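Of the protein chains in this complex, one is absent; all others appear in place.
Let's turn to chain A:
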Amino acid sequence: MTAITIRLKGCRKAFADGTVAVHDLNLTVEGGETLAILGPSGCGKTTTLRLIAGLESPDVGQVFFGDQDVTRLPIERRDVGMVFQNYALFPNLDVAGNIVYGLKIRGMSAPERNKRCEELLELVGLQQHGKRSIHELSGGQRQRVALARALAPRPKVLLLDEPLAALDAQLRERLRSELDQLLRGLGITSVFVTHDQGEAMALGDRILVMEQGRVAQLASPREIYQQPANAFVAGFVGNLNAFSVLEHTPDGVKVSGGELPWHAADRPATVYCRPEHLRVMEGEGHLHGHLLAQFFQGAQSRLLVDVGGAQPLLVDSSDNQLHAVGAPIALAVAPHMLFTLNA
């Protein structure tokens, strides 16, 4: 089975109260790709997923699965598998009953259904749990049952709405890597919605960052992080230090606290860098300031350094050396780690 391509052509969706959830969205999800839709709440990411699913139909525009126009098809005829935020498992059915629900609807015979059910229980590691009631399952197990149920009828497309949001942090991490392996193994076209940038980075082949119903950026996780399209994207995926340029010099830019290396031809008014790209130096550095606070975070520590700018700089340092509050701090940055942004 070749994986199917999903295309949205100029899709717009407004709600009854007039707010536009999605503005003229054009999007192609390649066959077999995992696309993460990332954004703050209310950015239209869930609506986009529901447009693909067929739970909403666009006011304007078309949705294609491969060459087929599915815009007017309701979800039950689109052949999609969907994992809902709170799993939406049927409480009146046991685990196996939930998994075979879609197979029953398709009229599969009982022996075939049972065989497929066993396959899926094994796939998600719940072999002995077929007869369990939904109420007896932990959050992680429910998530797996929801996934197995969605995958059972071999859908063309897998859609996941905040699939890990309802789990605690440790379990989330583990299930994230399991989900990653599973999606890669299946080679199915999948789209998932998340507000967690870590999840998007880990699972997505590409990430669609949305802002107020529009595409802010659609690119690989690496690109999103290292070359964010604008200040919104940069701020949403990770933290950011902004330097207002005071003066351009032949080999750099003067900013509060010192001078940064800048060799590009353009003359930006602001340059940016990520907290982990600022290095604490023993002696000389590009910037000089003093420590406001240090937060120990286990593998690394975060420093707040005042260099006289509008806001203190965030520095993520992995050396875990403790500095006294108020101590002078010298910071250096590699030239290629500085970037500019379109507003």
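Here is the rule we go by: contacts are C-beta pairs under 8 Å (C-beta built on N, C-alpha and C of every residue); 3 or more make two chains touch, one makes a residue touch a chain; residues count from 1.
To be clear about the criterion, contacts and distances are computed from a predicted model.
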item: Absent chain [UniProt protein name; select from "Carbon-monoxide dehydrogenase large subunit", "ATP synthase epsilon chain", "Rubredoxin-NAD(+) reductase" or "ABC transporter permease"]; value: "ABC transporter permease"
item: Identified contact with the non-displayed chain, of A:150, A:175, A:215 or A:273; value: A:150
item: From A:91, A:198 or A:308, residue that would touch the chain that is not displayed; value: A:91
item: Among A:75, A:245 or A:281, the residue in touch with the chain that has been omitted; value: A:75
item: Absent chain, residues of chain A that touch it; value: 53, 55, 74-77, 79-82, 84, 86, 88-92, 101-102, 105-106, 133, 135, 149-150, 153, 159
